[in-house]
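Only one protein chain is missing from this complex, and each of the others stays in its spot.
Chains: A, B and C, in written order; residue numbering restarts at 1 for each.
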Amino acid sequence: MLNYVTSYLSSNTTPGQAGNVLWTLIYILIVFGGVSVSVIAMNWLERKALAHFQIRLGPMRVGPHGLLQPIADAIKLMTKEDIIPAEADKFVFMLAPLIILCASFAVYIVIPFGPTHAITDLNIGILFMLGVSSLSVLGIVMAGWASNSHYPLIGALRSSAQMVSYEVAMGMAVVSAVLMTSLHGLGPYGVGVGTSGTGTLSMIGIVQAQQEQHVWFLFKFFPLGFIACGIFAIAMVAETNRAPFDLPEAESELTAGFHTEYSGLRWSLFMLGEYAAMMAVSSIAVTLWLGGWFRPFPNTLTGQTWDLVFSLFPGLTFLGLAAIAFVGVVRMPKHAYFRAQTIGLVGFGAVLGLIGLLLFVPPVRDRIQDIFWFVAKVAGFMYLYIWYRATFPRYRFDQLMKVGWKVLLPIGIGVLILTAILGVVL
Amino acid sequence: MGAGQPGDRERPIIMTDRIMVDPKTTDAKTSDAKTADSTRFLSHLELGEPDKTFLDTNELVINMGPQHPATHGVLRVILKLDGEQVLGTECVIGYLHRGVEKIAENRTYTMFNPYVDRMDYVAAVSNGLGYCEAVEKLLNIEAPPRAKYIRVILTELNRLASHQLWLGTHALDIGAMTPLFYTFRDREEILKIFEKYCGARLTTHAFRIGGCQYETYEGFEQDVIKFLDFAPPKIDEYEELLTTNRIWLERTKNVGVISKADAIALGVTGPVLRASGVKWDLRKAQPYAAYSDFDFEIPIGANGDTYDRYTVRMEEMRQSLRIIRQAVGRIPEGPIMAKVPKVMKPPVGEIYHSIEAPKGELGYFIVSDGSTQPYRIRVRPPSFVNLQALDIMVRGALVADVIAVIGTLDIVLGEVDR
Amino acid sequence: MQQIVQPGMQPVATTFFFYFLSGLILLSGVFVITCKNAVHSALALIFGLLAQAGLYLMLYAPFVAGVQIILYAGGIMVLFLFVIMLVNLERSRRENQFNKQWLVGLLAAVALGALFVAVYAKGKNLFPYRIAQPIETSNTQEIGVMLYGKYMFAFEIASLLLLVAIIGAVVMAKKRI
Partner (left out) sequence: MVGKLKGQYGSGIREANTYLGQNYMVVEPSVVFELLQILRDREQFDYCVDITAVHYPQREKQFDLVWILYSFPRNERIRVKTMIADGESVPSAVSVWATANWLEREVYDMFGIRFDGHPDLKRILMPDGWKGYPLRKDYGIIQQDQEWVQANLGIESGQ
């Protein structure tokens, strides 16, 4: 039995592939919990970052610097009255948020946080991801229809039309990345090394192809990979219904779009699903174009020293966060009223610092490094999401469709064809 | 409303009785002015048949408001849609009707003064200025020059505040959140000056008939000058966020176009009229207060679309700053109150006086019967008249454009409904 | 237990999943025809299609399963729902769902069942004892090679046909081109 447990740890594959049910379950729990926690953290970060974009403070009252605000919100949402409109189709109404949640969480099955840190590695990983994420349209359509009200219906129609059309552009970008796995040419700028690889749809395979070719696909065939990544980055914002493509939820037009009639827990499931989907698509972008779990410059800055330097990053990051927390402690008003908050912030900083120190321990360091770089890259995309939201006005629906079909799709097809040509010629 | 209306599985939509669908064939008049044939332009929904195809869609009637985040208050717009395209609109107003004109008939001239602040509550100072000047005219007195300068400064500050509020909410309607907070931050500085001057921030009641009640506080000029240095970079900041933003351009260019002829026929005033290319501003055309002393430009637009109205208002903010800068440097010394009888009994007669409020021409028509109370006060509200242009501006546009156009008209429901 | 290193998912509880998925397909099939509300029928159909994708996975055909999810569940059925939601369901709900030809229906069902049984009994030898296990890892590549190699012509004709259908739909739906 113990052997069964430890056998996986010494293997170099994902628990799903190893057929190790126990570790698969553990990984599922870790990923599910991790995603949920990151959604909470993301919620806080978004509110804080957005607030600072907008010269506000954001949440400040619940906990030091509002750190406990998401938890307070979660409790509020869970205890809120759950209203189902009398005219609604109750079964579909209740099913819709669950479908969205399932669809956005199922994508995490194939996301590789590291060469061994994935629930499983499907042979059709990227195809699976596209398919499952397209299922969330279903939840939105169901929610809009089941509410039996005008605004949700229009929101649902907009949303499904939007998601279906941007999926096409997204697919084109993804296909050009998949194509790159099998093309060993170097492109006009000669970045990376040429190897003869066979194409793969597996997420881990795609990252390994980037490793073999010594190049992030972002820089392969130089402008092409970049453009494809750009198309994906735009399409994924539209796909997750976020600003500036947040038409389904355009509050100034459709109050709250497809989830107008939802409240309490069900509404929070929508939000959970939305943020999980945001992180899922960002992870896919990272996997396809930004070298997945690899640290920056794995090929140019090689050698033991550099390995050590880069392996210190996770711990240093957490120590930095702890330092920020302690700066916050120092800047806290010295007043009895803030004592509890100050102590809380000290505790938070201490926890962060301890995690940071723990990350310096070599065995942990080596295991956690991949996950750290992966998450850091995803965090970059998440910051982009917030940035977009603070900066852009909202597109109008016809303009959105125009961008999707007349701009992104032709460019996507062009990039795909050029990639194929370059791959064959070079 | 035939069968197959989306979302209409169980019950009919309320308020369909208000829509009068008249299958009148719309004549293809290629005149520039949609209002030229007045029978075509009606406030109720007089609609031709939509283009028929065999995949015909049903029309959808949607009720926007009175509780809707983008209608700036309790405005209700009934939209008749074909898909997302607007076939026609009908505004239902009056939810905020308080009978201001009736109240006026039962108050003395002095007592009515604070009431006018409650009409356009984001530009209360302008309302007060218009009322005080109208009554002064009726009494045939004139405010002393010092009072006039103070009035100009405060009114222009208020214009700035009103435009900032407009910009924030308008941008928010179009989906840009951030400008709202920026404009509120800067509007706060203006409100601080108001508060220091008269104790109130929103409904200021700053002026009295015959001049001003309060002398400027110590440091008033410095505060205003400080604000004058503070504001221009902030206005640049708003422009940086929006003016060249591609999405903003797409959302506002050629949206809600109103031609010069239509604008005049519909009596639209203020920035909306100027954006259509009519260079008309009451401050220049019929100068009141001390406006003839100052040097400023009237910004105009060319196309009369939402973007032009945006640029016109942005430029107006700069021009306001220019006026304030000229005024604050040379506030004359002297009294701030003219000799006004304790009991105001204007001679029998009537007067119409109007000023350029931030939203357009704000007029007061006062009839006096020689008593202490006005016999009749009629307010000519700019928002009310401008709102009438909504229908002509949004026909054929999309739902999202309706939001943009309501925002760009800059209506305040307190003034529309009075 | 020795270390498992070779790639490829080891099947877990195959029989259970087979009957589970088959039951799900049958159940949703029944719901598709018995639900009074067309939207419910469509949802049931989607679940049936998803369960079918699961069966494809069990047959080591992940590519087909993925395509099934993307195209049928994610694409076609969403469009179906679109249309169903916009039509009036009132009338269809009031109508009697099944017409009165119980006898014919029953006969047809029995005949079909008998046919299945007969084919199974007669051709038992035709079925292989157990299916050949295709290599899961290269399944998708195999499909690609086949589509662009052996069946290139048929594939291209099919795509041409679809193109014609798309153009036809656009021409019919659009007022002005």
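Just so we're on the same page, a residue touches a chain if its C-beta (ideal position, glycine included) is under 8 Å from a C-beta of that chain, and two chains touch if they have at least 3 such contacts.
Fair warning: this is a prediction, and the values are worked out from it, not measured in the lab.
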Partners of the unshown chain among those that are drawn: B
Residue of B:Leu191, B:Ala265 or B:Ala338 touching the missing chain in the full complex: B:Ala265
Residue of B:Gly349, B:Gly370 or B:Gly396 in touch with the missing chain, whole complex considered: B:Gly349
Absent-chain contact - pick from B:Tyr121, B:Tyr214 or B:Trp280: B:Trp280
Touching residues on chain B - with respect to the absent chain: 20, 35, 38-39, 41-44, 46, 93-94, 97, 99, 101-103, 105-106, 137-138, 140, 262, 264-268, 278, 280, 285-286, 349-352, 354, 361, 363, 365, 367, 375-376, 378, 380, 384-385, 388, 417-418
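Please note the rule applied: only the chains that are shown with their structure count from here on.
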From chain A, the most remote chain by mean C-alpha position: B
Central chain (by mean CA position): A
Intercentroid distance (Cα basis), chain B paired with chain A, Å: 44
Separation of mean Cα positions, chain C and chain B [Å, integer]: 60
Chain C: positions in contact with at least two other chains: 85
Shared interface positions of chain A, touching two or more other chains: 153, 157
Chain A-touching residues of chain B, taken from the complex the two chains share: 6-7, 9-11, 60, 62, 68-70, 84, 171-178, 180-182, 185, 241-242, 245, 247-248, 250-251, 398-401, 403
In the complex, chain A residues that touch chain B: 50, 53-56, 87, 148-150, 153-154, 157, 243-244, 246-247, 250-253, 255, 389-399
Complex contacts: residues of chain C adjacent to chain A: 1, 3-5, 7-10, 12, 37, 39-40, 43, 46, 62-63, 65-67, 69-70, 73-75, 77-79, 81-82, 85, 136-137, 139-141
